[in-house]
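The structure appears below as structure tokens.
Omission of a single protein chain aside, the complex is shown with its protein chains in their original locations.
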Amino acid sequence: MVSEFTAVAVFLLVGTGIVLFTFGLAKVIRPSAPHPVKLETYECGETPLGTAEIQYNVRFYIYALLFVIFDVEVVFLFPWALVYRSLGFFAFVEMLIFIAILVFGLFYAWKKGVLKWF
Amino acid sequence: MSDAFLTNLTFYVLSFCVIAGGIFVVSSRNLFHSAVFLVFTLFSVAGIFVMQHAYFLAAIQVLIYVGAVAMLMIFGVMLTTQLTNVRLRHVNEQAWPAFAVCLFFLGFLVYGLWDTPFKISQAAAPAEVTRAIGTLLMTEYVLPFEVVSVLLLVALIGAVVIAKKE
Amino acid sequence: MLELRGLIDAIWGLISGLLSGLGFSPNLISLIGYAIIAAVLFGVVALIVLFLVWWERKVSAHMQDRLGPMRVGWHGVIQTIADALKLLQKEDITPKAIDFPIHFWAPVITFVAAFMVYVTVPFGKGLIVSDLSVGILYIIAITTFTVIGLLMAGWGSNNKYSLLGGFRSAAQVISYEVPLTLALLGVIMIAQTLSLGAIVTQQDTIFKWYVWRQPLGFAIFWIAATAECNRTPFDLPEADSELVAGFVTEYSGMKFAMFFLAEFVNMFTASVIAVTLFFGGWMSPFGPDFGPSWLWFLGKTLFFVFVLMWFRWTYPRLRVDQLMGFAWKVLLPLAFLNILLTGIGIYIFD
Partner (left out) sequence: MAEATISLNHYLMLSGILFTIGVFGVLTRRNAIAILMSVELMFNAVNITLVAFSDFVTPAALTGQIIALFTIVVAAAEAAVALAVVLLIYRSFKGINVDRINFMKW
């Protein structure tokens, strides 16, 4: 049962445990002097105006979206890269088509101006 | 601690994480909490994949679902919700009927699955699963593979057209 | 021989003998073994990070013709330990408006994700906790949790600067993630394996280092990795003149320390990946048996960390539009070109 991923699980548990332990330790050691001003949201010493519910620009979302598409592409490239040498020229052409189609997408986004920040 | 005990323990702990995470995803009032529990559930599902010897798929699950899809959800939540007004009603009027329907559906699934004999195969899995997947993608599944790129292109263009500011 | 593996095996022989004498089952003993390794490695990583913080301050100081920390210990070597102890005692000031569970778990996730990379890092000959078959893919996958941590910190703080800083960091990290991964793909095409241990053993002399066959790939990787670590010239998330402290604005005490340490761990990780994939990992330039392997590994890695620090005092900060444009319009096409060239190169040269 002890597979290669057992270490990953153990590391997850031990790492989280140690971090939480240091938080707990700090809680025991540190002073606590509550004051109403300390409970305020930081805004350079001013009284905060409104909450953080400003509308953020949609461009962040567009980058996230491009990332999703290209991340998925990369995932398909991994198994391909692993067998590239054994499969020969055919695999290369297949991947060329695959990449070309997505580079076209990137080019489209570029021309549409979504890669521009301003 | 025998092998079987460890396997069982891992499975039940992971299943608990998956199911508890799923329940929180659909029931949390705070949408951002839902998204974080979604990340938790997806990560636990990756653990389940590891138990089923699908190591490549587990890595992909974390990479695409946690790193991309859940992150996109979080972006969506951050762009459309406010932290302050989470006290609104988050379910519609159909909650109880839906619960009944789901219970019936689950009962139906369990009833259907419990006694079905599946052809359990004892064949050995390929030694290097990732390499085998690569070979399969390049030979047997080459058409779906190329269609995926077209699908991604369509999704990219569609999403850009929809989300772009006029 | 100065190899650590023999020593570790000897110590582990003693402990496991003791445990099996106490009637523990073999499975439990190996679990305990992993737990001990994890705890020890946590300590090692923490020590390395404390050293890096001190080193960064010294390097910065000397590059600016200052002295840096001098008081605590010889040339201030234990300054960061003193700082860590100070942070441990700091009051944890959290505003009332935060989303507590999110705010609390964000630093934990960020740090643990940064730490979990070291499961499959080959530190030296035989010094790898678990040589995962999906090695590189595992590292790439686990580091995506950093983005989740950033977004949680930004949102959970309920602060304008935090939210904007979190958004910016996340957008930057994901933009550079794609060219970074594509740059690593060139090495995988040559090496034909994802396991880091195998990649290191393939590069057993200086002539077989993959950097010679992947110069463009390495350049892309290194630029993207600098951006992933939020280092200058890509340190926009911490542009203190615009965003106060970015997503860590509302953090103090140990929680702040976790973000701070995770940043240095990530810096070390980036150097580790560069060394392992492109510069022969723990192999010495002259073959596997020249000097202690872990020392070669540490030396090479620290050199690359030094390069990151060097960047910081050489380049000015980019503007946000230049930053994103560079990732998508320059690095990404170059990364595709690199894959194409690698594909053709393998045909011509092999």
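Every chain is named by a letter (A, B and C) in the order it is written, and numbering of its residues begins at 1.
Simple rule for what comes next: a residue touches a chain if its C-beta (ideal position, glycine included) is under 8 Å from a C-beta of that chain, and two chains touch if they have at least 3 such contacts.
Because the structure is a prediction, the values reported are computed rather than measured.
The chain we do not see here touches A, B in the full complex. Across A:Val72, A:Leu87, A:Ile101 or A:Leu115, the single residue that touches the chain missing here is A:Val72. By the touch rule set out above, chain B reaches the unshown chain at residues 2-5, 7-8, 11, 15, 18-19, 22-23, 25-26, 31, 34-35, 38, 41-42, 45, 48-49, 51-54, 56-57, 60-61, 64-65, 68-70, 72-73, 75-77, 79-81, 89-92, 94-95, 98-99, 101-103, 105-106, 109-110, 113-114, 118-121, 123-126, 129, 132-133, 136-137, 141, 144, 148, 151-152, 154-156, 158-159, 162-163. Where chain A meets the chain that is not shown, the touching residues are 58, 61, 65, 68-69, 71-72, 75-76.
The definition used in the following text is that only the chains that are shown with their structure count from here on.
If you draw each protein chain as a dot and join the dots that touch, every dot ends up joined to every other dot. When every pair of chains is scored by its C-beta contact pairs, the maximum goes to A-C.
If you average the CA atoms of chain B and of chain C, the two centres end up 28 Å from each other.
Note on chain placement: the centre of chain A and the centre of chain C lie 15 Å apart, centres being C-alpha means. Multi-chain contact residues of chain A (touching two or more other chains): 1-2, 5, 51-52, 56, 60, 64, 66-67, 71, 78, 81-83, 99.
In chain C, the positions touching at least two other chains are 27, 31, 97, 132-133, 137-138, 158, 163, 167, 170, 174, 177, 194.
Note for the complex: chain B touches chain A at residues 3-4, 6-7, 10, 47, 50, 55-56, 60, 63-64, 67-69, 71-72, 75-76, 78-79, 82-84, 130-131, 133-135, 137-139, 142, 145-146, 148-150, 152-153, 155-157, 159-160, 163-165. Residues of chain C that touch chain A in their complex: 27, 30-31, 34-35, 37-39, 41-42, 87-97, 107-108, 111-112, 115-116, 118-119, 129-133, 137-138, 157-164, 167, 170-171, 174-175, 177-178, 181-182, 185, 188-189, 192-194, 244, 249-250, 253-255, 258, 320-321, 324-325, 328-329, 332-333, 336, 339-340, 343, 346-347, 350. For chain B in complex with chain C, the residues that touch the partner chain are 1-3, 6, 30, 32-33, 36, 39, 55-56, 58-60, 62-63, 66-68, 70-71, 74-75, 78, 83, 128-130.
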